[in-house]
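Below is one structure; the comments refer to it alone.
Note that one protein chain of the assembly has been removed; the remaining protein chains are unaltered in position.
Let's look at chain A:
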Amino acid sequence: MAREFQRGHKAKISDLTAGTDLYVGVQIAGPGLTFDISCFGLDANEQLSDDRYFIFFNQPKSPEESIQLLGAQAGDTESFRVTLDRIPANIHKLSFTATVDGAGQMSQIGPGYIRIVAGGEEVVRYAFNGSEFTTERAVMLGDFYLKDVWRFAAVGQGFDGGLEALLKNFGGEVAEEEPAAPQPQAAAPSFAPPTQAAAPAPAPPFGAPPAPPAPQAPQPAPSFGAPAAPAPATTPQQMHAAPTMAAPLAPHGGTVPPPAPAPAPFGQPGQPPQFGQVPGQAPPAPYGQQPPGPYGQQAPAPYGQQPPGMQPPGAPQGVPQGAPQAGAGLQAALQPYKETATGQRWTPQNQQLMRVDLTMGGTPVLARQGSMVMYQGKVDFSYKGAGFAGRVVGNATGQEMQLMRCTGRGQVFLAEDGSHLHAIELQGDGICVSAENVLAFDESLQHEVRRIEGHGIPGGALFTMQFQGTGTVVVKTHGVPVVLPVTPTTFADCNAVVAWSAASQVIISSQVRLRRNAYPGHSGETVNLQFRGAPGNFIVVQPYEV
């Protein structure tokens, strides 16, 4: 259920995914261009006050590893792992940027994107292409920013200077101004095994697998960070002259520390217990005290690529028992699902659960019978008879739509069959909702039952409830609905339509074709509702035909 963002769109991360362990992938490419993709961890003043939070090819992770650079994989030019709840409090914004390395400008780039993947599913994608830019040499693609909660914004803002200018803009300092050597972009720490044979099992990379293994990497001799499969890991891997960089550098020319016997449980050959940590090595040391590796940083541990010789036969079998990102314990595990109280009368707790606080507003709530899953406080549930004019009749058999009235003081949690719930707040306007899709509504709303008759509608007629006044109606849909504007040619299946604005007029349109009907098992899509109305009217349709 990936959402497509346009430039300027923003959303709470919690609305996109319940997880906080996110994979951020960036794809950007252009003929003859190479890019540096980096992440700036900025403070409340949008300054890079701590340059350990400038995550780029030379500094692939932040001290506490809340932000890690993962390299090219799964079609992404560059990828990051961001663990939001481990980001220190002084970091208020993560800005993902791409800069052209060498000659070139942003207008030359082809279609690219920045996307967020959580739990194996892509949740957001912001696509861009070169036509949105001109001579810029850098672009701020997207931001994670903290405004009460973490949010994501698709930025797509070009920037004239290159990486150094961008860095200066964020208040960072450029340490050395050497002419840029061949950028290690091509040799970004590749998660894909250099040779598949080296890994006893395919190495599943974080977030997404390598579709083509590291497509951007034209395989420099020993690839940076990832020990070439058969080579001993202790070979000094200094091969690139130091490129322009800002972060404090530890001495060059170290060696990869001899790895300790790695736990080698079946199926996870050589995978380190934690991301970015060589197995057998001490837990993440504070930055600056790590054993010197190539470029001063500990190379991200190549998953599943430990040369076979490094695992002594009969190594102790073990399962990584790493604690979850949120920390151990029951409370931590359930934290993402906590009740949220906003002080409003109707509060969606998640897509499928609605909380109504009866102490606010004071009017009772009418809800479909059986939709209460939980309540706190003193709440009375009573039968709501068909006292109002026109029984809500669910179908022609005379079965009523059963409502109950919730009164008292307390919070009631409503849900039904895991369907998606949408609270629609009416302020004097009207809406028609198919009776089957009404979950609950404020008793203060005027409601009346309407009947749309037509041949071919199951049960003989479609029952709708028209709501008018001030209050909230909760509508349930199976799946994510689509909201269409009413145009002269708007049709909907009578079984899939959920709601429409009351000002639009409904017409039954039957496509009766005798010849089609003559066949047994014809298409069946014969009865549709046509909607007519002034611009501004809309209809809501669910991806499910009752």
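Definition applied: a residue touches a chain if its C-beta (ideal position, glycine included) is under 8 Å from a C-beta of that chain, and two chains touch if they have at least 3 such contacts; residues count from 1.
In this section, contacts and distances are computed from a predicted model.
Participant: Name the omitted chain as UniProt records it, choosing among "AIM24 family protein", "Glutamyl-tRNA(Gln) amidotransferase subunit A", "High-affinity branched-chain amino acid ABC transporter permease LivM" or "Cell division protein FtsL".
Facilitator: From the choices "AIM24 family protein", "Glutamyl-tRNA(Gln) amidotransferase subunit A", "High-affinity branched-chain amino acid ABC transporter permease LivM" or "Cell division protein FtsL", the unshown chain carries the UniProt name "AIM24 family protein".
Participant: Quick one: which of A:376, A:470, A:487 or A:505 touches the chain that's been left out?
Facilitator: In the full complex, the listed residue that touches the missing chain is A:376.
Participant: Of the listed residues A:129, A:349 or A:444, which contacts the missing chain in the full complex?
Facilitator: Of all options in A:129, A:349 or A:444, contact with the hidden chain holds for A:349.
Participant: Could you tell me which of A:106, A:415, A:440 or A:497 touches the chain that is not displayed?
Facilitator: Checking each option in A:106, A:415, A:440 or A:497, the one touching the absent chain turns out to be A:415.
Participant: Of the listed residues A:8, A:88 or A:119, which contacts the missing chain in the full complex?
Facilitator: The missing chain is touched by A:119.
Participant: Could I get the residues of chain A that touch the absent chain, sorted low to high?
Facilitator: Within chain A, the residues that touch the unshown chain are 18-19, 74-75, 117, 119-122, 203-211, 265-268, 271, 273-275, 303-304, 317-324, 328-334, 337-339, 349-353, 369-370, 372-379, 381-383, 385, 402, 404-405, 410, 413, 415-418.
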